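Would you mind keeping the following structure in view while I ask a few things?
Shown here: the complex without one of its protein chains, the others still in place.
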Amino acid sequence: MTKTIIGIMGPGEKATQQDLDIAYEIGKCAAEAGYTVMTGARPAGVMEAGLRGAKSAGGQTLGIIPSKNKAEASPYADIVVVTGLNSARNYINILTSDAIVACGAEAGTLSEIALAIKEKKHVVLVTQNKKAIDFLKELAPDFVHNVKNAAEAMQAVMKLLQTD
Amino acid sequence: MTKTIIGIMGPGEKATQQDLDIAYEIGKCAAEAGYTVMTGARPAGVMEAGLRGAKSAGGQTLGIIPSKNKAEASPYADIVVVTGLNSARNYINILTSDAIVACGAEAGTLSEIALAIKEKKHVVLVTQNKKAIDFLKELAPDFVHNVKNAAEAMQAVMKLLQTD
Amino acid sequence: MTKTIIGIMGPGEKATQQDLDIAYEIGKCAAEAGYTVMTGARPAGVMEAGLRGAKSAGGQTLGIIPSKNKAEASPYADIVVVTGLNSARNYINILTSDAIVACGAEAGTLSEIALAIKEKKHVVLVTQNKKAIDFLKELAPDFVHNVKNAAEAMQAVMKLLQTD
Partner (left out) sequence: MTKTIIGIMGPGEKATQQDLDIAYEIGKCAAEAGYTVMTGARPAGVMEAGLRGAKSAGGQTLGIIPSKNKAEASPYADIVVVTGLNSARNYINILTSDAIVACGAEAGTLSEIALAIKEKKHVVLVTQNKKAIDFLKELAPDFVHNVKNAAEAMQAVMKLLQTD
């Protein structure tokens, strides 16, 4: 009965249009596959795009916000978990996700990728940033799975969920 | 689109049959009214009874667990948020709830009642423990609402949600 | 080599002059006895009075603040631990204290007393609030030790530390 949760991590205000498109698409595909989509819930960037994508397919969404104020969450989050923990909530994002997709590797997202590796959880890393790939693949070759687009990301997620 | 969340707090292993019956009934009524029911997610006591009640009415349930291990959550939690924060997660239970029902006032629940008062959030306290009522009503007369049973608890919750 | 830490909990802005006097005296006596004094570090109420007392005796002080901003800590805290966790930091106050003194039982302090009981840690409760005493002594007779003043509080702390 417990839902499988796909966590989509990525930049807020600094997200590029490509980041947004990829996050939206992953959210949509994950919802179509029956998964609950989770993001950091702020009404910005990859966090909101992933939730919007999931809602476009009639999916269920979960947002875990860093602040104390539920009103600050994206309206695309069906269920809002309010932590009041600032960036310590990144750890909860990782523990809560059954599969983790990271769109890029800016500072906040990088902290989530690093915490995932520390917890021996797999991360599907959607980026073409060669330096990020080189470093993270060397750091954790068994846990970091680099892909180029939303379609490849969903394939990787599906494969990881079947293996677990 | 964002769901209203009714948080049901109460003892785990130490819950009495009456605690369990009340929590189940509140979970059931909250679900029938269209609310999402949240508890601390451990497969014990009030936490599980509240979730079971909600599921008996086809409702949606959210569990926020203290440990790092999703497998430790009650199977009656549709969505499991995994915190790894031990009892620091009690703060998240309070911030996440739009309305809070406390079944009794044992130590863990008392920490949640106290954090709710600190955050100026209302608590519907279902207990006949006279000493708890005397103390908590004096501590926070505007925020502690004592009731005797599940029916009164749901009435109080409804009234609080309409006022907010 | 590791220091024994006496945690002094109590109200901030709402503290009475008596609360402040008691917290100052406990901080002073704990420092004279060679203990490190810990409080919640905000520059107000019992938190600052306890630290000031300890510093008046040349003791060492530790402050654990809820906000992200070290500059918000009391200047009487030698060592400031910055949590950014808002009231979730109350749990850290409890886990960090080898002995816990609660001056009164208002909401924030009550959450700390409750978390201490939950963790099976002893609490020396300095209050003459009869309703608080009645309730908390019934809730946890083995862990709540009610005293009336600073001298009795230090006696109780000493006894608890010798037993541990």
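Should a chain be cited, it is by its letter among A, B and C, assigned in written order, with residues numbered from 1 in that chain.
As a convention for this text, a contact is a pair of C-beta atoms (placed from the backbone, for glycine too) under 8 Å apart; a residue touches a chain by one contact, two chains touch by 3 or more.
Quick caveat: nothing in here was measured; it's all calculated off a predicted structure.
Of the candidate positions B:L85, B:A132 or B:A156, contact with the hidden chain is made by B:L85.
Contact with the chain that does not appear here is found for just one residue of C:K3, C:K130 or C:K148, C:K3.
The chain not shown here touches chain B at positions 68, 84-88.
Although one chain is hidden here, its contacts on chain A can still be listed: residues 85-88, 90-92, 105-108, 110-111, 114-115, 117-119, 131-132, 134-136, 138-140.
Along chain C, the points of touch with the absent chain fall at residues 1-3, 5, 36, 55, 60, 62, 64, 68, 70, 73, 75-85, 91-92, 95-96, 98, 119.
Here is the rule we go by: only the chains that are shown with their structure count from here on.
Here B is the chain whose Cα centre lies closest to the centre of all protein Cα atoms. One inter-chain figure worth recording: chain A and chain C are separated by 40 Å, centre to centre, where each centre is the mean of the chain's CA atoms. Rounded to whole angstrom, the centroid-to-centroid distance between chain B and chain C, based on C-alpha atoms, equals 28 Å. Residue positions of chain A with contacts to 2 or more other chains are 68, 84-85.
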